[in-house]
Structures are given as C-alpha cells and as structure tokens.
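What follows is one structure encoded as structure tokens, with my remarks underneath.
Yeah, one chain of the complex is gone here, protein chain that is, but the others are all in their spots.
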Amino acid sequence: MIPLRIKVDANADEPFVVRLRSFEGSVAGDIPIALDARDVVLERVSDAAEYRGEGGCIRVHGIDPSQIDGDVLLVNPHRGSADRLVRASSPHNTFLVTERCDQLCVMCSQPPKAHHVDLFAHFEAAALLAPEGATIGISGGEPTLYKEELLNFLVQTMGKRTDLRFHILTNGQHFDELDMPMMRSLERERIVWGVPLYCRSPEVHDEIVGKQGAHARLVETLGFLCRAGAQIELRTVLMKRNAPGLTALARFITSTLPFIQTWAIMQLESIGYARQNWQRLFHDSSAEFDGVGRALDLVRSRGIEAQLYNFPLCTVPASYRHLAPPTISDWKRAYLDECRDCTIKDGCGGFFEWHPKKHGYAKLGAQS
Amino acid sequence: MNVWPLKFRETPDGGIVFADDAGGFFKSDEGFLRRYSNDSLNASDLAFLRDGGHSFGKEFDLPWTSFAYRWSRRQSRPQQLSYVILVPTLRCNLACGYCQVSRASEAARGFDWTADTLRDVLAYLGSLETTDIKVEFQGGEPMLRIDILEEVRTFCRSRFREAQFVVCTNLQCLGSRELAFLEADDTFVSTSLDGDRATHERQRTHESVRTNEFFDNLDHVVGRFGPGKVSALPTIDVDNPPDFPALLDNFENYGIHSVYLRPVNHQGFARKLKQGTNVLARWNRIHADFIDLLVDRNCRTGRFMEEYYFSQCLKRVLQLGTDNHVDIRNPNFFASDYLVVDHDGRLYPTDEARMQSRIGRIDLSIGSVTDGLDLAKVALLNTSSLNNFDPDCIHCVYQPFCGTDVIDDVSRYGRVDVPRPDTWFCGRHTAVFDKVFELIYRRDEAVRQSLAHWAGVSSWAEEMAPAHS
Amino acid sequence: MKKRLFAIPSLLAAGFLPAETQALTIKPTFDDGNAKSLFDIFKLDHVYTLAGHRSHSSHRSHSSHRSHRSSTGGYSYRAPVYRAPAPAYSAPIYRAPAPAPTYQPPATAPAPAPLKVLPGNAQRFTEIVREVQFAMMAFGYYVGELDGVLGPDMRVALSKMQGDYGLKVTGTITPETLTALRIAAQ
Partner (left out) sequence: MTTTLVNTGRLRWKINEVAVEGAPRVGDGHRSANRTEGCGSAAVTVEIAEAFHPYMDAAVLRLQSQHPYASFDIADHGIVVTDSAGIGDIEIRKAVLHAVYRERIYAETLSMRLALVAAVTSK
C-alpha cells in the first residue's frame, strides 16, 4: 500500500501547496536555477527530511525523500499532515474535488459526506506543477455539483498547461444546454468524461444509484455531451443486480449511445458500501461470463471499443483477456498467494488491496 | 414517436431485411412491412423500433442525436492526402494475359520516369502537408527501377515523421539489391498469386521455368522476412477459375490468411479476352461459393481465413466509419486521401482512371507533379461520386453500406448516369451484401464462428442479428 | 506536347454534372473559424489510416491503444481519517518535537511549471543508490541490502560517513559525497 497522506510539520496559518525537490545523486549543475516559487529543496535528512523554499521550511516524517521526489503536496499545518495530490512517479493521480453527492450508490467506494471544503485554488496550483504530459483524474462525490468552479478550473489549467489531460467522473445529473458554449470551448481531445450507467432499465439504474429519475436525467445529459463533442467513457460496475441486463445494455449502446469512446465494464471494489453489501452485490464473472462476453462482442462488432476494468486475468476466458488491461491504481493494487509464479502476472491488474480473502471467484489461479 | 424512413429488400427465405439511412438494420416480414407502410404499427413494433434506434421523440433528444451521429459517421469525409501510388515504369518482365495496365515490354523506351520526373515527384511529395505517408510502388514491374525506389524511400524517410512503403511486384527477379530493399521494417510486399500453380502459370508466367522462379522467390521472401511482410491476391478468370481449395492451402502455407478475390478487369490487354455472357452473374456465383467454402474450411481446420472484400463489406454493414477501403465508401471523394502518379508525372485519382487515359478512352488526369492538382476537375469528378440522392439508391436497403465508383461506370458504359441496377458495381455489391445478410441471419455454428472472426469478436450470438416478427 | 484525342472528349460528355449542382454540401468547410456544425463535431477524431484499395489490400492499420483509468479512482486520499505510514518503513525513535519551521506561502499567483521527468530517471537513480550502498558497505558504514532503495539506515550511514570525512552533514547523496566515494554521477 502506498501512503497518500504523510506527516508534515509546518507552521503556517492556511493550507498550502508545495512541490518537493531532492536533486539527490545528481551533479551540482543539475539543479535548475529558476525554481518555482512553490518548490522546496531537500536540505537535510535526520529523523525527518527538511526542505527549504522561498516561503520557508517544512519537515516531512515517516517516508524517505527519494520516494516523494517531485510530488506536489497539499500541506495542512493545523493537522500536521499533507496529502500527496500529485505523485510524480505515478500515472494514477486524482483530485477529490468534493465529498458531496446527490446520489447514494449501493456500492459507493467513498460514501458521500455533507460538508464541503473548496480546494479548487489549491488543485489549480497543484495541476500547474504536475509532471509534463500528466493525466489527472477529477472525482468526488459528484464534481459537477460545483460545475462553475470545475469548468473554470479546467479552462484555467488547460489554458496554461497545454500538455495536461483530464479524466473526470460525473453522474451526468447537472449539465444543461446553457453549458454548451463553455463545453465546446474546452479542447475535447484532452478530456475524457467517465459517466456511469448501470442498466438499460431506468428502475434498476435508479435503484442502484439511489435516486429516482437519475436514469432519465443521465440519458438527457448523454445526448448533450454527444452534441458538445465530449469524449465519453461509459462505466458499468458489474453486480448481481445488473448482470442479467448487460446484453440489453449493450444493444442500447449500439443503437442509442454509439458516440461513446469506450465502454468499461468494471468488477466491484470491496470498499465503502460495496464492502458492507459484498455478498448481495458481488457477481462472480468467472462462473458466469457468458453475458459479459456477449455484451462485449455486440458493441465491439459495431466498432465501439469495450474493455474489462479490475478483472483479474485468470477469471476471464482466454479469448477475452486482451480486453482486460491492468487498471487497478498502483497505490491500492495487491496480489494473492494464488498469484505466485503465475506466467501472466505482469499483464494482470491484480486485486484491490482490500479485496476480501474469500475472493468469491469460482475460477481463479495461477496460469501456466 | 417518429420513425426514420426504412428501406427494405426481400430475402430468398421469404423474410424482409430493413435498414434506415444510418445503417441500423433488422429482419422482419411482409406483415410488418404492410403495417409500417399503412401507418398501423402496433405496440410491439414501436417498442422494437425504439430499441433499435429507428425512431425518436423530438429533435435533439438522445435518440435523435444518436441517429444524427450515426448518419454523420456513415458519410465519409475528405481526408488529408497521405497515400500515393507511384508508377516509376510501365515496363514489365512478365506478360500476364489479363494485364490491367497494358504494360510496355521490358526493353521498351520512354515508359520510365525521367530524371526530371523523379525530381518533380520528390518536390511534389515534399509539398504535401501530411506528417505521415504511405507510398505504394506500382508499374509495370517497379523492381525494374530499384534505383528510383531507393531514392524515393530515402527522401520520404527524412521528409515525413512516419513513412511506409508497399512494393507491388511480381517477384519474378529478386537480386541481392532488391532483397536488401525489401528487408527494411517499413517496407512490405504486395504480389499476385493466382491460386494454384497451374492457373498461375496459365495466366501469368506461361513457362514452368518462370513459374519456378516466382514460387522460389515467394518462398524465399516469406521464409526470410516472415509472413507479415507479404500480402497477395489472386486474379480470377470467370471462364477458368482456379482450384479454390488448393488456392486456400497455397495462401495458408505462405502465412497469408486474407484472400482478396479480384475478377479480371476487362481493360488494357484484358480487353481483348473474350469474356462470354453474363460475367457478373457467374462472378457473383463464384464469390458466394467461395464464402461457403471458407466457412466450412474454417470450421474444419480451426484456422481462420477470410475473403478480404467480404469482411470489408461485413464491417461496412456492422460498423460506422469503415471508410479505409477506397472501393467502398460514400461519398467517394477523389484525390482526397490518395492519388496515382503515372510514369509521365501526370496525377490520376485511381489506377483505373490512369488506365482510361492510357487506352485513349477519356482523360481523367487531375494535374501533374509540376502543375499540382487540378482542383476544378477534382470537384467535377466528386459531384457524381456519392449515392445519397441516386433515384435507385434512395430505395435500396444497402445504400448506407454501399459506395459508388463513377470511374468504373465510365470505363464500362462511357457514362456515369446509367441506372444503377444496370451497372457492374451495383450488381456486384448487391450480391455481396445479399451474401453478408444471408450469413448474418443464418443460425448454424460454422457460420457463426467465421462471422465472429471476420468481425473481430470472440462470439456471435443471436443479438448480433436483430429480428422482429 | 500535342493534344491527345479521347473517345469521350470531356467529363460533361460522360454525364458528370457541373460542380455547383451538388445537392448536399456535406463536405464540411474547414475555413470558417471555430463555428462547427454537428456534422463536424460528430466526425472529429475519427481519422483512419488508409489500409486497403483496389489493386492490393495492403497491411491493416491497428487501432491505437487509449489510456484508461480503472476503478472509481474515487479518491486520491482517504477521507480525513489519518492513515499510518507505509508499514515497510519503521517509525524513527521518538525525540522531543522540534518547533515546527515557519512557512509563508508565496503570494504570487500559481504559474505553470511542468516537472520534466526524463524517462529512465528512476532507473538511473536506483543505480546510483546501489553504487553508494556498495561503496558505503566497503567502507563499513552500511550493512543493509544492495537494493538501490534509500531507507533510514542508509540515511544514518550517510550522515556518519559525511561527518567522518569532514563533508557537510546532510544525510543526503550530495555531489561531494559522490566524489568522496569516487562514484561518477551520470
């Protein structure tokens, strides 16, 4: 497990953003003269690592500076901790812009909270300091609950950093036609909108997301996003409740959502509400893969890309494994004992760190 | 509920195939057709049509937007010029009977690029905006001017970010210089292999010595560079077709799994062949039987081969935006993404168009490497190069999947406004799409396996073939 | 050069219609600023590479692989609950907390400053650390793994070595430390 929050001492009134630079093992000349105002450079390591920058000093505890070089931290001086907003060495960086949400999904991995702390200014500073060509995830809660701030954040950062890409999760309940000019002004190639849709039937979708009329509102938004030219990754978490309807959903995609860029069928992550309802929700795709396979083939036969996220390769029939790339974020990826000396391990995304020991897959095991 | 216009066509088994302008298709029956035409669709009809994306509530709602999207993706759009076919020489060291290009003999003079032409061609290529290029060398036999090939390749490698080269060669003579040229990773071979040895000799090499040369060279190239290097296609004479099972074995043992059956095209020297009556019907029969042979063989061997054009038409039916094959897209914009540079530096939209000028039938040239592209003439060609408003196509169920080929029409009939059902292009494509839909709606396991493979998926279940009764 | 005679003298003679009569101008115009029609938007990023044509079906173009983000990526860090640091790293011995250094966030507006991450940086750094570990082991300062990973015992070893050799004691791999250990920094 890679820690995303570390202990930092700093005496300041408000939270602030810094970028850690070590320059260890490099020749003296390597240190660029023009450091950013928010860069802090490693000076000493004893029982803590001391960094100094324009604004003064901070002390980092409990982790070796070499593991956090280039990271962008949001330091919270009152709590003596900092969140690693951007980990320079990882492709999976996500900004949690709010914890509020207008839906209450049965499998929500991060159950929503009522309070909201507006961190957009810090996120903007952090994005500007991110590694070149980084893709930054935006998630929540529901990010478009703060649609104005979000769209401004995108316009600002994408304007100043033309190399940055964004992957934004949204339940598509809050767009309306007035947003069209702004949406069309965004550079479409650099944003992918991750939109969850769980079932062709409105009742089942509404029940899963815990909100009446959510499906109808989402269907409207998908039309809007298509006309805005947005790139859409449609996401369907596979559960007992919607597994039977997968082929019908596939047919709905080919006839009514042909404009999506890709369809991601995702295995369940056992955390948050999903953990509490695991037995009721988890669908063992290794035992019943037929519906999943036929759904994938139907959309792919129509030229729409479809993939399996979070599926351990051994639980997927061989002829579909090329559609199951490793997708579990590095910081929460783990392997089981059964994975030892499996020949296809490095192509496999493994399991979530907190996947239940009784993994629930009938067919699982090292592939020779 | 508004239902988008549906076109229809009866199938041999008494059913009727329907399709809308965006290519959404399904199969139903006379009863549904009558209800649809009489505005008396029942609830189950309406539900089925809505599910299939054939209807919408009001303009700009999701169903409407989805249909508009699919309709737009069905129309091809002009691209950036990034694919050139270069003809450095018309001379050839073979004398194939069906030669489409009316070659010049190997010793003839005045059929190669002069030094000036080469210079002008390179200048023209240099002036292209594209960052990536694909160059195909045709002829005559391009290997007779290996020197020109080398110079063009060197230039393109430095001028373009990515460059790929295909040499259409008869593989008759392969010296060390030619082999060295083909060795490069960015260079591929396209050759002809007319099925079985006997047919190949009868149609192309005429003497067994030359046939041996060809097969030895083919073995050598495939053995040395691996199957990915070589693609081949058989030209089929309707009067004397090859032994198709042998053809498939031959292709498979050279590691070539995609066979592109091409009928002899009666231009150039081939024109002098007597072709007998009703060539089209006999060609369609041969093609349909070949598909059935493939289905059975694939099922029997478990090693899947395909007929390239059938697969392309299958994908045209199933998918949007399958415009990567110039024979079948709509509109078929000329000089949009590719063109031909003849041995005298003149530019042509296709190799058939070059042929028409060569035999003095009609001048379809569209400029030259020195004067550049004749945009006015290209625009004139493009006006008739779409099927959306043709009086026959507007009623045809296959219109969204089909294409148009005005140059083929001119070459055969001297006009482009011949009623479609009377043209070779329409007759041939109607037959191919009939076969595609026959297979899509057949239930037997062998057909399903091949269809899954040809469509690039792992299984083919009934939802692939929407039906309503 | 002499004008060649053709059986069909012109395109019009072959039935081609004059250019302006094209009923439908679905050729999107590229040149009118950014006002886009739905047609333009729907056709935006669907560029294909020409794979096949009449005389030879040359090689199939492969579809480019797109990046994907997996699980809900629901959060980059857990809700306010504090997580223990990585178990692999043993907590340092407790010392009376030194007063927290003061930090005054700069007032200037955040400016774009992309971090240049050269490919292979991480590899190179691990190599250098492994060489330092090896040298430190040779001089008797380090007894741990030669795994190229800097941990607390390497930090203590570095400080001790720097002290003994009269170098500036930082506990980090400084340029003068490398020179002292006769390791060339690539």
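Every chain is named by a letter (A, B and C) in the order it is written, and numbering of its residues begins at 1.
The working rule: a contact is a pair of C-beta atoms (placed from the backbone, for glycine too) under 8 Å apart; a residue touches a chain by one contact, two chains touch by 3 or more.
Note that the structure is predicted; figures quoted are calculated from it, not measured.
J.: Shown chains touched by the missing chain?
T.: Output: missing chain touches B, C.
J.: Could you tell me which of B:Asn2, B:Asn278 or B:Thr301 touches the chain that is not displayed?
T.: The missing chain is touched by B:Asn2.
J.: Given that one chain is not shown, which residue among B:Glu10, B:Asp116 or B:Asp444 touches it?
T.: Among B:Glu10, B:Asp116 or B:Asp444, only B:Glu10 touches the chain that is not shown.
J.: Please identify which residue in B:Asn38, B:Ser127 or B:Ser176 touches the non-displayed chain.
T.: Only one listed residue reaches the unshown chain, and that is B:Asn38.
J.: Can you list, in ascending order, the subunit B residues touching the missing chain?
T.: Listed in rising order, the touching residues are 2, 4-8, 10, 21, 30, 33-34, 36-40, 59-60, 67-68, 71-72, 394-395, 419, 421.
J.: Touching residues of subunit C against the unshown chain: what are they?
T.: 24-26, 28, 32, 35-39, 42
Note that in this section only the chains that are shown with their structure count from here on.
J.: Most C-beta contact pairs, which chains?
T.: A-C
J.: Considering only mean CA positions as chain centres, point out the chain farthest from subunit C.
T.: B
J.: Centre to centre, by mean C-alpha position, how many angstrom separate subunit A and subunit C?
T.: Those two chain centres are 17 Å apart.
J.: So what's the Cα centroid distance for subunit A and subunit B, whole Å?
T.: Spacing between the chain centres: roughly 43 Å.
J.: Would you pick out the residues of subunit B that each touch at least 2 other chains?
T.: Within subunit B, residues 69, 73, 321 contact more than one other chain.
J.: Name the residues of subunit C that each touch 2 or more other chains.
T.: Answer for subunit C, listing residues that touch two or more other chains: 38, 42.
J.: Which bits of subunit B are touching subunit A when the two form their complex?
T.: It comes out as residues 24, 51-53, 60-66, 69-70, 73, 315, 318-322, 452, 455-461, 463-464, 466.
J.: If you look only at subunit B, which of its residues touch subunit C in the complex?
T.: Contacts found on subunit B: 68-69, 72-73, 75, 77-79, 82-83, 100, 132, 134, 136, 138, 164, 166, 168, 188, 190, 228, 231, 233, 258, 260, 262, 308, 312, 321, 323-327, 331, 333, 337-338, 350-352, 357, 360-364, 376-377, 379-384, 386, 388-389, 406, 410, 414-417.
J.: Could you list, by residue number, the parts of subunit A that touch subunit B in their complex?
T.: Listed in rising order, the residues are 219-220, 222-223, 226-227, 247, 250-252, 254-259, 293-294, 296-298, 300-303, 317, 319-320.
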